[in-house]
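Below is one structure, written out as C-alpha cells, with a few remarks after it.
Note that this is a trimmed complex: some chains were dropped, and none of the rest were shifted.
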C-alpha cells in the first residue's frame, strides 16, 4: 500500500502561520502535523508516501531529504486536488489519499484500509458533522455510497466526506476523463461511484480539517487529549525535584523543567525547551527550543524557538515560531505570527499579528 | 435568653457592597458576619434569635429558612432602631440586642449577659474609643450608667455605647412611651436609665461597627487575628505537598491548594476555592468557590465566587462576589463591587467600583 499527501497549496485561512510554514509542517503536540500522519500510515503498513509540494517546498526538502519511504513530488499548477493526485500517476499499486492539512487517528486510517481490503472498492472515510451543509454529504444505499453532494442546502444526513480515500490505480483514468471545469478529486470519485460503486468507513476517534488558526489550536488540544495517557519524561530531560507535574506531561529529550514550575493537565514540552523557574503550563503544547521564564502558558499552542519572559500570560493562543515576548505582557485568544517582537506590558486580545510584528512598551491591541 | 439582630436597613456607607448584600451577610473570615454573631450567641446559651429584615431580605430567607432557633421578622418602615426592636414586641423573655453590622467576640457577649444576670438591670456593652465624640458617650456614677450623651462636643470620658444591650421586656414599654421624634433605641435606653438604672460591661476583645468598606476589611483582619490560633486543614480539602503553608491557615472542605502556592500569615480559604498553582496569599480571607490562578492576594478580603487570573496582584482590597479579574491587573486599596469584569493589565488604586463595572484592556483607575 502507498499513500499520497497533497500539501502544495498555501492556505490563506491559516494566516499568519501560512506565511512562514506549510500547514502540514505546523507543530501539533510538538511535531509537524504531517509527521503524525506519516506515523499513522506507517503503523498501518503503508510503505511509500508521496508528499505533493509547492508552497514553501524547501521546508519539506529539508525535513524529508533523507527519509526512507517518503518522496516529494512537485505540483506545478495549483489547480485543484485532482491535479495534485495526478502528479503521482506513476503509481501502479493501491494507495490512500490524505490531505496534508487534516488530523486523523491511526485507528481510523486502519479501519479505512481494512474496508478497502475487504471490499476491493474505492473507500471513503466519512464522519458525522453538526453542520453537514458545509461539506460534501454522502448519500448511502445498502451500505454503499450512492452519491456525494457538495454543500447541499438540505443535507439528507450528517455523514460527510473527510477527503480521505483508498483508491486502486483506476482513479487516474477517472481523473483523465474529468471535464475541464472539474478540478476536485471528488469529481473523479463521483464518477467512480457511478461506474463501480464505493464504500465508506466512519471515523471513530477524530478528524479535523485544519482550515483556520482556531482549528489548528483545536487539533493540538484533541491530539493531546487522545495521545497522552500518562506522563512520559525522556531519560535525557531534566526535571527539577522542585517542579510539579500534575496530570500527564510528555517531556522530550534535552528539555529542562526548572524549580517552582507547575505543569497541569495534558501538556507537551518539546526537545531542548527550558521551562521555568516558577512557570505554570496548563493544557498546552510547547514545541522545541523554547525558553519560558516565570510566565504562564494556558490552553495554548506554542511553536518552536519562542522566548517568553517573566510575568507574561499566554492564554488560548497560538504563538508561531521564534517570537520574543517581553515581561509583563498578556496575550489572550490571539494568533501571533512568526518572529513577532512584543515588548513589555502589552495587552493583546482576540487579534492576529502578522509575522515580524513589532510592538512598543505598554501597547494595547484588540 | 433570646436575641434580636436588626438587619433591615441598607447601609449606603458600605457602597458598593450594600448594593448586592445586606451588611450582615457580607463575608468576614469566609462566613457571613451574622453567622459569627449567631454562633457567639448560641455558644452563650441564647436559644431564639430574631433577625429583623427588609433590604434584600430574600437573601436572609434563603439562608435561614430551615435554621432551628432563628426566625425572620419583617420591619416595614425603616424609621430607626427603636422601631426595629419593636417588631419583636411579642417577646416575653429577657433578650439581647445586637445590630447586624457589628462584630464582637463570644467572650464579650458572655460578659455582658453575665452582668445582666448578676444585676437584673439593663446592661450595655461599652468600649474605649480614641474619638469618643463620634459616638454615644456613657456617664458613669458609682459603677452605674448615669446617662448617654450622643456625640458630645467635649466627651467626659472615652467610654462609648456599642449599641449592644441586654433588656428585660420592659424596654417595649419604654419604646411605646417615646416621643414622635425619638426613633433610636438609645432614647428608650436613656429613659430606662433614668427610671430604673443600667449597668455596663467593658469590651475585652474587640468591637467594630462596620460602617464602611474599610471597616469591613478591618473586621476581617481582626477576626482572623483573634480566631485563628493554628492551622486547620479540612480532611476534605486537598493541599499539594508542593504548596507551603507558613503561619496559620484555615482551609475548608473541598478547597484545593495547588503546587507552588504559598500561604503566609493568618489566612482563611473557603469551601471549594481553588488556589494556585504558584499563587501567593498573605494575611487574607478568600470566601467560597473562588479560583485564584498564579496571582498574589495580600491583606485583602475576597468574597465568594471570584475568578482571578495569572499575575494579578490584589493588595489591601475588598473584592465583592463573582468578579472576573483578567491577567496582569493590579488592584491596590480598592473596594470592588460585585460581578465586576476587570480586563487585562489594568492599574487600579484607591477607588471604588460599582457592581457590574466593566473595564477595557490596560485601563487606569484612581
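Letters A and B name the chains as they come in the text, with residue numbers starting at 1 for each one.
Everything that follows uses one rule, which is that contacts are C-beta pairs under 8 Å (C-beta built on N, C-alpha and C of every residue); 3 or more make two chains touch, one makes a residue touch a chain.
This structure is a prediction, so every number in the text was calculated from the model and none was measured.
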| item | value |
| --- | --- |
| Full complex stoichiometry in copies [only 2 chains shown in place] | 3 |
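Here is the rule we use: only the chains that are shown with their structure count from here on.
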| item | value |
| --- | --- |
| Footprint of subunit B on subunit A - complex, ascending | 242, 244, 246, 260-262, 264, 278, 280, 296, 298, 311, 313, 315, 328-330, 332, 345-347, 349, 362, 364, 366 |
| Contacting residues of subunit B [partner subunit A, same complex] | 240, 242, 258-260, 276-278, 293-294, 309-311, 326-328, 343-345, 361-362 |
